[in-house]
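What follows is chain A.
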Amino acid sequence: MIDAAALLEGAVLLSLTLLCLSFILTVIRVVRGPTLPDRILALDMLVATAIGFIAVIGIKTGYTLYVDIAIALGLVGFLATVAFARFILARGNVRDDDFDTAETSNAEKTDG
Partner candidate 1 sequence: MRTLIFRTVAPFLSSLMVLFSVFVLLRGHNEPGGGFIGGLIAASAFAIYGIACGVSPVRRALYFHPMAIAGAGLMMATIAGLLSIFTGVPFMTGLWVYIPVFGEELALSTVLLFDVGVYFVVVGAITSIALALEERSTD
Partner candidate 2 sequence: MITEPAALADWLVIAPLAWCIVLGALLLMVRKDTRLQPYIAIPGLAALVLLDAALLAHVVVNGPVTMTMGRWLPPFGISFTVDILGALLCLTAGIAAFAGGIYGAGDVNHSGRRYGFYPFLFLMMAGVSGAFLTGDIFNLYVWFEVLLIASFGLLILGSERGQIDGATKYAFLNLVATTLFLIATGYLYGIFGTLNMADIALKAPAMRDKAPMITLVSLYLLAFGMKAAAFPVNFWLPASYHTPRVVVSALFAGLLTKVGVYALMRVTLVLFPAERDVLGFIIAIIAAATMIIGAMGALAQTDFRRLLGYLVISGIGVMFAGLALASPGGVSGTIFYAVHSMIVMTALYLATGLAARAAGGFSIASASGIYSSHLFLAAITLVLFFAVSGLPPFSGFWPKVILVKASLDVGAWWLAGVILVTGFLTTIAVGRVWVLSYWRPSAGTAVADDEEAVVLNPMVDYLPLLLLTALVVIIGIFPQQILELSQTGSEQMLNPVDYIRSVFPQGDQQ
């Protein structure tokens, strides 16, 4: 029992470490890009990591009520990805993330 608890403690710390690592990696991807979808994907990944984080903290503190937060986050995370995909489409044709050309073309297409 005791060792089990200790084990759990260790596991929690280990997984927190892993999650922090993946957080940082994801952040790097967000900053590095290079393309818009990459960043969005990274944000999606960020949500997933956050969910994991919440869950682990929930286990650590024994407050299982965090499960709802995790679920809700999953829901809106999905919404976010959808919205961003929508955003990519609306922004229209791009070669790479040279924004001005991207947005002028987009402005021509949609505005007015």
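Methods note: contacts are C-beta pairs under 8 Å (C-beta built on N, C-alpha and C of every residue); 3 or more make two chains touch, one makes a residue touch a chain; residues count from 1.
Keep in mind how these were chosen: all candidates are chains of the complex that A comes from, given by their letters.
Since the structure is predicted, the reported quantities are computational estimates derived from the model, not experimental observations.
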Options 1 or 2: the chain contacting chain A in this complex: 1
In the complex with candidate 1, residue positions of chain A that touch it: 65-66, 68-69, 71-72, 75-76, 78-79, 82-83, 85-86, 89-90, 110
